[in-house]
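Apart from one protein chain that is not included, each protein chain of the complex appears where it belongs.
Showing chain A:
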Amino acid sequence: MDTKNSVLRTKFFDRMCHWTMVACFFLVAMSGLSWFFPSLNWLGNVLGTPQTARILHPFLGTVVFLLLVVMFFRFVHHNLLVKTDTIWFRHVVDVLMNRHEKKLRVGKYNAGQKLLFWGIMSLISVLFFTGIVIWRAYFAVFFPIPVIRFALLAHAMAGLGLILLVVGHIYMGLWVRGSITGMLTGYVSRAWARQHHDRWYDEDVNPAPDTPVKHH
């Protein structure tokens, strides 16, 4: 890796967290969709027989939740909304239209990514806790049936919401060239960093010698 012209954006530990979670999330999401849409029943085959899928789904979901708890604490300080995020919101159309002449003072993550972060974290929490309530083999027996009904509805809503957010997240990764490589190798080019995260580049990657370094 030519580190002279590229910068480390995501550490090995965080990348492994991310991709392990991706693998588990894929299996959990496919099996979950297989039960929500009967016409997509075949998606459950990613986890073997329907019975095996039913057994594994909650365990893998728990793994996803735990990995996201770890990632929450490792990423949360980059994802707190700050004043400069309003600049990004005001120019969101420019961002989507590929017009990146203006410097939007974007930190390590842009405001959209921050909303995604909080969306993912809140939905996975809903999924985890409602998932416990409807986990028939171990926990559902401790909850009254009306509570289980609400948990089933909330679990399905949160699951759909999370999968749709992740579809958007995947699309953004495909659209913004260099970001998937960035998440795989950890490195992005200096030009990429300046184009997409100019404030991060100025403050953390390449702080001017006379600018006091900010610790977020």
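The criterion applied here is as follows: a residue touches a chain if its C-beta (ideal position, glycine included) is under 8 Å from a C-beta of that chain, and two chains touch if they have at least 3 such contacts; residues count from 1.
Throughout what follows, contacts and distances are computed from a predicted model.
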{"item": "Options \"Branched-chain amino acid ABC transporter permease\", \"NUDIX hydrolase\", \"Sulfur carrier protein CysO\" or \"Formate dehydrogenase subunit beta\": UniProt name of the undisplayed chain", "value": "\"Formate dehydrogenase subunit beta\""}
{"item": "Selected from A:45, A:84 or A:185 as touching the chain missing from the view", "value": "A:84"}
{"item": "Touch residues of chain A, complete complex, unshown partner", "value": "4-5, 34-38, 41, 50-51, 53-55, 80-84, 86-87, 96-98, 100, 103, 105, 107, 134, 136-137, 140, 145-146, 148-150, 152-153, 156-157, 160, 164, 167-168, 171, 174-178, 189-192, 195-196, 199, 202-203, 206, 208-211, 214-216"}
